[in-house]
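Missing here: one protein chain of the complex. Every other protein chain is in place.
Presenting chain A:
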Amino acid sequence: MASLLEKIRPQFWDTDSDAGAGKSLFNYRRIWRFAIILLVLVALIPLMVMAFIDYNVTRHSLESENLLRTARTTSNTRRSVAYFLDERTKALEFLVHDQGIAALRNNGNLAKVLASLQQSFGGFVDIGVIDDRGRQIAYIGPYDLLGRDYSGQEGFATTMAHGTYISRVFLGFRDEPHLVVSRKVRDSRSGEDYILRATLDTDQFNSILTQLDLPGGGDAFVVDRDGVIQTPSKEHGSLLTRVDLAIPGYSDTTRVEQVRGRDGVEYTVGYAYIHDTPFIVLVVKRTRELMMPLQTIRMELLWILITSIVVILLVIVGVATYLVNKVYIADQTRARTLHRMEHTNRMASIGRLAAGVAHEINNPLAIINEKAGLIRDLFVYKQEYANDERLLGNIDSIINSVTRCGKITKRLLSFARHIDVEMDEIEFKDLANEVIDFLRKEAEYRSITIDMDIPEKLPPFISDRGKLQQIFLNLVNNAFQAMNDGGHLSITARETACDQLVFTVEDDGCGIPEADIKRIFDPFFSTKKKTGGTGLGLSITYGLVQELGGSMAVESEVGTGTTFTIIMPLKGTKPEDKTDKA
């Protein structure tokens, strides 16, 4: 897990915002975070808003569609039920006009009438005639009801008053749900009022409702105005009990309402009052089941939303990381170039100073040299003091010291001179010796052993002496800093088969931890920041090696030591290619 994190962690992640010698670098992580947050907001907010709006619009349209559909079903049902009842009332009315009351009072004729009614309309159970005192004076049907008194019943009074009457469904004394349709008949001859009364079984009536095809666990039934269930209901109570839904007040038109049932379930209920009857048609559907399609839409919407968000986030994070990393790399490159330039400039100044000093010192040195030589010559050639060993010894030591000074100034001059880019033929052994000479004193003080294993027969190669010196000096200096007193430094050089020179600088110092090893060539990476390291040494060295067309590698083990390996092409690039100015 940690190694995976290590692998995908972008380069800029570990930079200190204020790191770098005098360079104010950006806080890349902040830029990265800012970019991501901004992009996420810009990309996701419209998406969310769109999804939300879409969801609401869909829900709204689904809801209104459901209400409309329920209203339509309710209206149609109302029409069917009303038509059914109307048809039967009209049938009675037709009988009255067609037959007249005298014919209807005749039982034989009445039996024929009932038979034809049953044949043509169906649903008629019995038929009877009641006189104005409420006594049944004629009756044809399965029960023995002749002479029964109906004057106390609600239907009698209503029919007398209004002409027609449709009863609610009731069990009556037959214990069979039925309803009664009655019609007032006036005997034109005697002027007496009679009532033609027919009983309908509820089968036909019920089938109108049960045949309705209702989606979503729908239920269609009829209740009377008190809410007593008149036809079988699937879910809302048994026949002739009160329905478990609230009944709204009378309305001419169909109404649809969202009602919460007694069991807490939400229902979409269509109500329609049927004119001139006690009936109300109820079409009840479960809102939840009606809204089922919304569930599917919502899931789809959610999936699309989640997928989009994930893809957008991935893309944003990827792009932001990529870009910030590019910026980081560009900054690093710029800083590195700047530093190299600064460094080169500084070196050039030091070089000019050194050259000036060396030159000024060289002339007096030459004079001292000549004068001392002359004195020596005088002694030797004139034979005057030839035997004075002490004087001769003194003069020799003057001459030796001058020679030493001369070596130093010559080295200074050669150092200064090679700040200028200059391709030279180089014997690697000489170069290594020159560099080591600079550090030999320090090595002696610290009793560091330096082993050089450079074969005599290395072919000379064309390269920039100054840069090579600097590369070599940096590596040896690094090794010195890594080692304790009494360490071993080993320098080897070999020619490879493919025209390359491989040289290694190996120390037995503290080594470099694995975590740092891939960053040691980064500019500003330093483990010695507190002691004034700039983190530039190895990066400059690396840059120089690259400039000279070589490559550089490092191997290290903590506590055992570090080996730097540099591979230089033996066939140097042409001097014209290198036009860096000091």
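As a convention for this text, contacts are C-beta pairs under 8 Å (C-beta built on N, C-alpha and C of every residue); 3 or more make two chains touch, one makes a residue touch a chain; residues count from 1.
Here is the rule we use: contacts and distances are computed from a predicted model.
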Among "Oxidoreductase", "Protein translocase subunit SecD", "Response regulator" or "Branched-chain amino acid ABC transporter permease", the UniProt name of the subunit that does not appear here: "Response regulator"
Option touching the unshown chain, where A:Ala246, A:Leu374 or A:Met452 are the choices: A:Leu374
Residue among A:Ala355, A:Ile426 or A:Leu473 touching the omitted chain: A:Ala355
From A:Pro10, A:Gly100, A:Pro232 or A:Gly406, residue that would touch the chain that is not displayed: A:Gly406
Residues belonging to chain A that touch the chain removed from view: 355, 358-359, 362-363, 365-371, 373-374, 377, 380-381, 402-403, 405-406, 409-410, 413-414, 417, 420, 422
